[in-house]
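Left out: one protein chain. Kept in place: all the others.
Moving on to subunit A:
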Amino acid sequence: MSVSSSRGAAARPNGAPQTKVCQFKLVLLGESAVGKSSLVLRFVKGQFHEYQESTIGAAFLTQTVCLDDTTVKFEIWDTAGQERYHSLAPMYYRGAQAAIVVYDITNQDTFGRAKNWVKELQRQASPSIVIALAGNKSDLAAKRMVETEEAQAYADENHLLFMETSAKTAVNVNDIFLAIANKLPKSESVGGGAAGGGRRLADGEPPRAGGCCK
């Protein structure tokens, strides 16, 4: 997958008035401690903490990616630790248009679990979901246990986007989100959060317009 825009383009909305804005729900999956939250924090806030606590508090973040004619707004859902005892609620997958399945390149088990998450997505999520596989902690190449070729072959077989990433050094972090943004369909009929056609509730706020590209 080639990424056309520069890395910087993924950082902030550029405020260009003519571009259409599409909103997508993106979910993260993967074993505990593979770096799911760190990837998001790097992508959304440009931060990295060596000893990132288990996810508490920050489980719903948004970030915008600008493509040539479209602004893609990701509504990013983290697992909030509910993956630990396999107690992720169906709500988590509901209406997700993109997913990043994360494993740790220094831990073979997490790659095996990643394959199970992909199966789970194929079973539970929308058939049109865009799935990316992220081999995280690529900065720890010396301790590598999962070969790039093996993961690439698996990704090709299952039509997944694939990149090795490092939340620590930021390598490929923006790129993987950008690749997903490029692959997502930007037609009128898709997008718009959970895409169920309902409205969100808010204090005194008028009903939210449904659908994509408002």
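Please note the rule applied: a residue touches a chain if its C-beta (ideal position, glycine included) is under 8 Å from a C-beta of that chain, and two chains touch if they have at least 3 such contacts; residues count from 1.
Criterion: contacts and distances are computed from a predicted model.
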**Q.** Protein name, per the UniProt record, of whichever chain is missing from view ("Rab GDP dissociation inhibitor", "RING-type E3 ubiquitin transferase", "ATP synthase mitochondrial F1 complex assembly factor 2" or "NADH-ubiquinone oxidoreductase")
**A.** "Rab GDP dissociation inhibitor"
Q.
For the chain left out of this view, which of A:Gly46, A:Gly112 or A:Gly198 touches it?
A. A:Gly198
Q.
Just checking the interface: what residues of subunit A touch the absent partner chain?
A. 44, 55-63, 80-82, 84-87, 89-92, 94, 193-194, 196-203, 207
